[in-house]
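Structure incoming, see below.
One chain of protein is taken out of this complex; the other chains stay put.
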Amino acid sequence: MNHVLDQKDFSGLFSENLKFDYEYDPASQILRLDAEHLPELFALLAMDERLAMDYLRDLTAKEQPEGEFHVVYNWVSIEHHHTLMVVAKVPESMEVLSATQYWESANWMEREVWDMFGIRFAGHPDLRRIYLEETVSFFPLRKSFRTLPVENVRDLGGSERELAKARAKAAKAEKEPAGDK
Amino acid sequence: MGLIDGHNLDAPAGSMPGLALTSIDWVINVARRNSLWPLTMGLACCAIEMICASAARYDISRFGMEVFRPSPRQADVMIVAGTVTYKMAARVKRIYEQMPEPKYVISMGSCSNSGGIHADSYSVLRGIDKILPVDVYVPGCPPRPEALLHGLMTLQKKIDRQTLRRNKPNYIFENRREGEITPLPPEAAVEIEAARLMGIDLS
Amino acid sequence: MIIDSATIWEACRSLLMGWGLGYPAAQVIMLLVAFLVVALFAIVLVLALVLIERRLIGWIQLRPGPNRVGGRTGWLQTVADALKLLYKEDIVPLNADRPTYFAAPYAVFMPVLLMLVVLPFGVAIINGTYRFYVVSDLNIALLFILAMGSVELIGVIMAGWGSGNKYSLIGAMRAVAQLISYEVPLVLALVSVALFAGSLSLVDIVQRQSSTWAIFPLFPAFVIFFITAVAETNRCPFDLLEAESEVVAGFHTEYSGMRFALFFLAEYLAMWVMSALIVLCFFGGWKGPMFLGEGGLWFTSMFWFMAKSFFFVWCFIWFRGTFPRIRVDQLMVFSWKVLLPVAVVQVMIVGWGITYRNPWFSANLIPKATAVEAYGGLIGGFDYMTTPEALTHLTTPELVAFGWSVLGAIVVILLLGAMFYRTIRGFRPSRDFQREIELKIMRLEDAKGSE
Partner (left out) sequence: MARRYTQPDVMKRRSDDLDTQELTLNVGPQHPSTHGVLRLVAVTDGEIIKSLEPHIGFLHRGMEKNSEGREYRQLIPLWDRNDYLASMHMDYMVTSAVEALMDVEVPRRAEYIRVIMLELQRIASHLFWFASFALDSGAVTPLFYGLKEREKIIDLFEMASGARLLYNYIRPGGVRADITPEFMEKLSKFIREFPRYLDECEQLYTGNAIFINRARDVGVLTREAAINLGVSGPVLRGSGVAWDLRKDEPYSVYPELKFDIPVGERGDVLDRYEVRFYEMRMATEIVRQAMEGLPEGDFVAKVAVSPKTKAGEVYVRQEAARGEFGCYLVSDGGRKPWRFHVRPGSYLNLGALDAMCRGYLFADLIIILGSIDIVLGDVDK
């Protein structure tokens, strides 16, 4: 789902310009495709007057339960006030095209995705880790990476329930006469 | 301290050197505890409460501590306010080493006490006391400014017990005299190993 | 019986010589003691100044300020600070240039201390002769003070270089640029004072202000001197070389303990010396208003001197509580493009006024006042001010000169008044902004309505 005020239907525009397999849902404004086709999509989004997606507001990635990775883009057109979310499936080579040639804001966001997921961006001017040191060997946001469980972090919901139970017990004990057991 | 070292410190209690030294201790401790200049080092959320403590309502300057020094060379007390990540911990340690003796450390907030809400994270140091000797812990997430002021007053009480006399329990240059560094707690080994995985040398 | 420094001096010397010391030995011992007294005075003064600053700044910033050590007033706070700094560890950075690093604090502190030597604090009239409270009435006192100010600069550079730290070096570089460029208008402002008084001795300068304080004819010079004095002492808004938000602590970033305290002492002492210099050069030194001042009593004169200088110290602190910091290139532009031309014009006007005996600038024509005249200063002192009767006796060039100076004074007053009004009124962009947006919306709505 994608909160949009006036949802425009781009189906005609996409079917006219995109000559590959894709999935488009006008209700939620989400476009799903394979990452190999991103060059054509970028050119369309940046160049087409009717789309004019000039503001790349978010770029991130996610790992699917099956182990494949998706890169997620969120665009908005400040000129036309419409939005679009693109979910691109990352190929086996873990390399997709960088969006920095059209949108400079992708620079740091792509570095973050590389840092956290280990997805490479071809054509990025300066692809280094951004949060962690260069020498780190793991990618923290992959599901295969697990943080060490720490014993003193309690399950908040559970402990609250236990506390409520104990209180109720105490109140009950107070209400009843002292000698009664 | 050269003058004082020359005296016979084993003289029986009540004789003149002891008396003189006790009053010198008293004068210097009064001076020290009333002019604790903090280092401006805010790391995260607690820094905001630290700034609030220095602002008009809580006014840390009543205790003569409003002289926040930007340079560690001129500071007396380091208030570690906020989450210490492994990446920052190495820097915090270096800044601590740049401060001149006598120096004190206040650990402000759950994160620098024990890791707090981020204790299960892959990049957060679980307590600044794994790498530095801490004088006062201020609990809270974040502690209120009153709590920080209370922590500072607790530190003042600690300073009151210091002495300039060697071979006494509260001699302030205990470690420096022996040329050794304060030993790290046993839990520190785990943290140093975890930091090494993150590419940071903490030892 | 009035006790004054000269009496004490002679009494001490006779005492020492009575113990069998020769004249030179007695003199040397007394000089040493005098120097110790001056140093002690300086340290007590600085401790008081720091405390005053912290309390005043606290008052400006809506908070009480230090009030724990020494009762509610917190009067021992700075003593505690000094003691603590005395007992701090003294760190020397590994890559420091050691001789320079060690010498720098003294090279900064000593010149400022030496400036105190030539400052006259007051006057006593004993047996019809003047006795001035000054350690040494040098006849080149102004020159001496300027020279000492420049020597201080060398200390700052030494500190910046010796520390082996980039921030220190940048702070010191800024110090060089700032102090050198502000020295020029400072000197020119003092040149007009010296021309006006016809002497470089501070005692003479004060004595020549018997009829009128130098601020009235030399108002632009006063403004220039005040601004440059703030810059010379590195106080806000010119505190670029120790700008916390930019270069950490500037040239004394690497100093700790007592060495740092020496920089601290020097800064505050310089602040007071500059205030005292303003008072001596423009506000009649120890002379109080009208008959309250020159009564020949040492304590009234000292009182007025200290009161006036502390007023300017207060102004310095007030500035710090109010102004943001100026930027480094604007600092230069302000000095070379604004202050310097005005100072040059001021010197030209004074010179011209003296040549043509303009009544505004003819104070140096007054004979050195004697005790009798001083007592009659109530009536006689203002005789030299221009009165309607005196105007009729002027020659034509004098009259023209007088007219010019009146015109100049009006222009200066208008300019400063406009600046003052601008500061008081303030400029509120967001409100103007709001009005603009409202206007825009109105226009848009009008346009829609017409469609």
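Just so it is clear, A, B and C label the chains in written order, and each chain counts residues from 1 on its own.
We adopt the following convention: contacts are C-beta pairs under 8 Å (C-beta built on N, C-alpha and C of every residue); 3 or more make two chains touch, one makes a residue touch a chain.
Owing to the predicted nature of the structure, the values given are computational and were not obtained by experimental measurement.
Note on the chain not shown: across the whole complex it touches A, B, C. When the full complex is taken into account, the listed residue touching the unshown chain is A:P140, out of A:P26, A:P39, A:G118 or A:P140. When the omitted chain is restored, the residue from B:M41, B:I106 or B:V138 that touches it is B:M41. What subunit A contributes to its contact with the hidden chain is residues 1-5, 54-58, 60, 62-63, 65, 72, 74, 78, 81, 83, 85, 87, 103-109, 116, 130-132, 140-141, 145, 147, 156-157, 160. Mapped onto subunit B, the footprint of the missing chain covers residues 40-45, 47-49, 51-52, 55-57, 70, 82-83, 85, 87-88, 91-92, 95, 117-118, 120-124, 141-142, 144.
The chain not displayed touches subunit C at residues 57, 60-63, 166, 170, 236-237, 239-240, 243-246, 248, 320-330, 422-423, 425-431, 433-434, 437, 441.
The definition used in the following text is that only the chains that are shown with their structure count from here on.
Interchain contacts link the chains end to end along an open line, per the touch definition above. For the pair subunit B and subunit C, the distance between C-alpha centroids works out to 40 Å. One inter-chain figure worth recording: subunit A and subunit C are separated by 63 Å, centre to centre, where each centre is the mean of the chain's CA atoms.
Residues of subunit C in contact with two or more other chains: none. Residue positions of subunit A touching 2 or more other chains: none.
Here subunit B touches subunit C in the complex through residues 27-28, 30-32, 34-35, 55-56, 59, 61-64, 66-67, 69-71, 73-74, 76, 98, 100-102, going by the rule given at the top.
Those residues of subunit B whose C-beta lies close enough to touch subunit A in the complex are 87, 114-115, 119-123, 126, 197-200. Here subunit A touches subunit B in the complex through residues 131-138, 140, 145, 147-150, 152-153, going by the rule given at the top.
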